[in-house]
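For this view, one protein chain was removed and the others were kept in their places.
Coming up: chain A.
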Amino acid sequence: MINVRAPTTSSNPRVRLENVSRRQFLRSAAAVTAFAVAAEISGLEPALAYETGGAQMPHGTVNDPHVFVSIDSSGIVSITAHRSEMGTGIRTSLPMVVADELEADWSKVRIVQALADEPRYGNQDTDGSRSMRHFLQPMRQVGAAMRQMLESAAAKQWAVPLSEVQASNHEVLHRPTGRKLTYGELAKAAMDLPTPQLEALKFKPDNAFRYMGHGNVPIYDLFDITVGKAQYGYDVRLPGMTYAVIARPPVVGGKLRSFDAMEALKVPGVVKVLELKVSWAPPAAFSPLGGIAVVATNTWAAIKGREALKVDWEDGENGAYDSAAYRQQMAEAANKPGRVERTQGDFDKAFAGASKVVSAEYYVPHLAQASMEPLVATATIRNGECEVWAPLQYPFGAREAFAKLLELPIDKVKVNVTLLGGGFGRKCQSDFAQEAVLLSKALDGAPVKLAWTREDDLHHAFYHTVTYSRLDAGVDSSGKVIAWRHRSVAPTLFANFKPDPKREQAIELGLGLADVALDIPNVRVETGEAAAMTRIGWFRSVNNIPHAFAVQSFIGEIAEALGKDPKDVLLEIIGPPRKLELDKLGLTDPLWNYGDPYSTYPVDTGRLANVVNLAASRANWGRSLPKGSGLGIAAHRSFLSYVATVVEVGVDSQGKLAIPRVETAIDCGFAVNPERIRSQIEGAAVMGLSNFIGEISFKNGRAEQGNFDNYPVARIDNAPTNVRVHIVPNGSDVPAGGVGEPGVPPFLPALCNAIFAATGKRIRSLPAGDQLRV
């Protein structure tokens, strides 16, 4: 067994650290000789290792081939995908890593989706753009170990030295004689072997990769998707199942006063109406909101039944939530001193002595994830065992919640993870699946599918936060920025987990606020107070969206004030190539760094500047454009990857916006699946545009938008469809960064910078609405 687990299960965390440094020693000091010998013998490299935050996550990482791989006598290799598939391709990409190291022929690989079982598979919480970052190395270890087991089995069968055999493309070859055994023939003997020690593992050199780095493997579900066979949460069907929807309190924290189900029960197909009792009180984590469930023979009947309900709600405190008034309060908070989160030099003094000052305020509203598949879950309880099928980003957390709700031991709860029709952070919270479990319990364990309508999805999201920022810069007489202050005001998602701290917390500061590379001697970052009056949650890229929007727009504004080229100012502010020294940043809280060690993933300004230059050169930055057209640039490090985007816009005389071209450069370390990286970056531009036009606003505590008619998202007519992606080439020794999220944050400011270049209009407040109209 070569499990690497979280320190919580290890008796002494120091031992693990020593192991890491020992492996690093293998790479560095011993690398020259070890590599030369290995290369001579088999072309394989010794165990690679850089430390990631994977081990710090609940249940850490697991790299046991017996857990992830099985081979049958026909040679079919089954590889378990333990992370959730919501469109990033991870269900394909991680097994592809295993297959590559295993020298498996992809056409003989089958993917099995893991149940929610973190003690067995390691962490399954699919968010934070972490899957490849944390599991690239464990999955390479799984594949390499199984390859070596196959080789050992073959050597044993032939009674030849191990050094004479080599696995290649689903066969093991005895080099001196040319004999071959297929993986199917070796399967049983190989799988019966003990797992090699981590130290004994040999990895393929990059130039021997068949799949990694090539992008030649289509997503596993591609065919099924195109023929309507792919199974999403919404598609689960159990014999005898009923369908339910819930009328929930329209205001978070609201309570039921009374209800009348008489008319609802008359709707054909409605079989039952019942109250879903919960005791919702903050901090409520992912608890369901409660309400009235309408159970029917099909979804439509349940929806019609719900429409016929008469319900009287008591709104509670959050009934006062009004976005217009709230914005006013946030603006006030942003215009007075806040809690200092980062301080370098003396901002006040430098700002007072500046020969020119620039100030601006920015606003990014609440947004809803609005994945195309609304929330849904199916549950049944039989013989004291509960089984759930649902599109969950955090399946094990959900399983623990179900066990708690039902007061069952966790081994009596089975959670099947379906495909997710999008997630974007919303499906991390298991409230909807908890509803299904509670409902099945209320129905004596009968199978029931709890469906959310689009209106439910927009009315009861865990919303992207709302952010008001104020930035001030001072410039000296030579035109250098010498003072920078960023005040950020946003309710925190941590209000779900503890008494509302009423300001962004360390993790949120780490999302592109406190960790910004600024080659400026006097810097202050502050947060202002804002109480959460709805449920704030994860939304693809999270606080990086407003932070990057403010910072990168503001750099554009400084360039304008100085009459300089925006790209030049951006590069000046990033400064010379260096790794930011954390102890020089004057941070109040330690930098979160996305939960990964700073030594592996420092803030590297050279890599950031490099993507700026790459995107700019591909966009022919500086070219002259017709009137009404313009280029805008922005760059941002998030989820440990570096992205720069140049957006080209055209704005016509009616104020109609067109985005003819987008050039995005990404440095995400080793690019394991470049084809899916491209698709993520293309999609990030589209979502970036959606963030430009969408808003969830509150009135009387209620979300005012309920469907795509008033919560617009990008469509094919306005979306960027000429997004060119440039991936910085890196070897597998450059730690993999995130991919799913980092493409989003730079898009908005690049777009608004481009609009400014085209029209002279600066959009500081979102949604854009009719600001472009003349």
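Everything below uses one rule, namely that a contact is a pair of C-beta atoms (placed from the backbone, for glycine too) under 8 Å apart; a residue touches a chain by one contact, two chains touch by 3 or more; residues count from 1.
Methods note: contacts and distances are computed from a predicted model.
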Missing subunit (named according to UniProt) among the choices "Sarcosine oxidase subunit delta family protein", "Small GTP-binding protein", "High-affinity branched-chain amino acid ABC transporter permease LivM" or "Isoquinoline 1-oxidoreductase alpha subunit": "Isoquinoline 1-oxidoreductase alpha subunit"
With respect to the chain omitted from the figure, which of A:175, A:188 or A:237 is a touching residue? A:237
Full-complex contact with the absent chain, from A:97, A:311, A:420 or A:619: A:420
Among A:162, A:200, A:225 or A:352, choose the residue that contacts the chain missing from this document, as touch is defined above. A:225
Taking the full complex into account, find the residue in A:371, A:416 or A:732 that is in contact with the omitted chain. A:371
At which residues does chain A meet the chain that is not included here? 85-89, 218-219, 221-223, 225-232, 234-235, 237, 243, 268-269, 297-301, 303, 370-374, 419-424, 451, 453-454, 675, 679-680, 682-687, 690, 707-709, 713-717, 719-723
